[in-house]
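Incomplete set of chains, arranged as in the complex.
Think of it as A and B in the order they're written, each chain with its own count starting at 1.
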Amino acid sequence: MLFQVRMQIIIPHDADRAIVQQLSATELALAQKFQHDGKWLHIWRVVGEWANVSIFNVDSIDELHDILTSLPLFPFMELEITPLCKHPAAVN
Amino acid sequence: MLFQVRMQIIIPHDADRAIVQQLSATELALAQKFQHDGKWLHIWRVVGEWANVSIFNVDSIDELHDILTSLPLFPFMELEITPLCKHPAAVN
């Protein structure tokens, strides 16, 4: 079951930079774990933004919710989530 | 060079349905050709819409423009185009 997720990170300018860097490092490791698990199929950086476009492959909506809310930067994210189907023109 | 493209098809209600179906068939064949050529990496249907989310891999912005404007349904499309970079957390 596929979902496109656009994650935008918005850090308040008076947040503690050391904490944010620590959260970012943990986030990167966790993002790679979810990729190795086959849950996070793709992640691309949006040019000129602290943002990414990602494709998730999950068993349920609840699983997607658990993954997203487990991310350390989740409290600083704006998310746009689009449920996806197979397209009749897709060759794969 | 990667671009995400969201294509939304909007057909006026008084358009000639036979012509639209013919354009759609040609479009499907062309979309598959661009996939086989490695230019159109992914295409997913957006649930509940005559719309798709796609990833293109092109050599230049002009090439992307030529591909998009060659699509038979292009006059009926609203397009959102997002240039993408490699993400530091991507494992592939």
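Operating definition for what follows: contacts are C-beta pairs under 8 Å (C-beta built on N, C-alpha and C of every residue); 3 or more make two chains touch, one makes a residue touch a chain.
Being a predicted model, the structure only gives us computed values, none of them experimental.
The full homomeric assembly consists of 10 copies of the same chain, 2 of which are present in the displayed coordinates.
Heads up, the rule we're going with is that only the chains that are shown with their structure count from here on.
As a whole-number value, the distance joining the C-alpha centres of chain A and chain B reads 23 Å. Against chain B, the residues of chain A that register as touching in their complex are 2, 4, 27-28, 31-32, 35-36, 42-47, 52-53, 55, 82-92.
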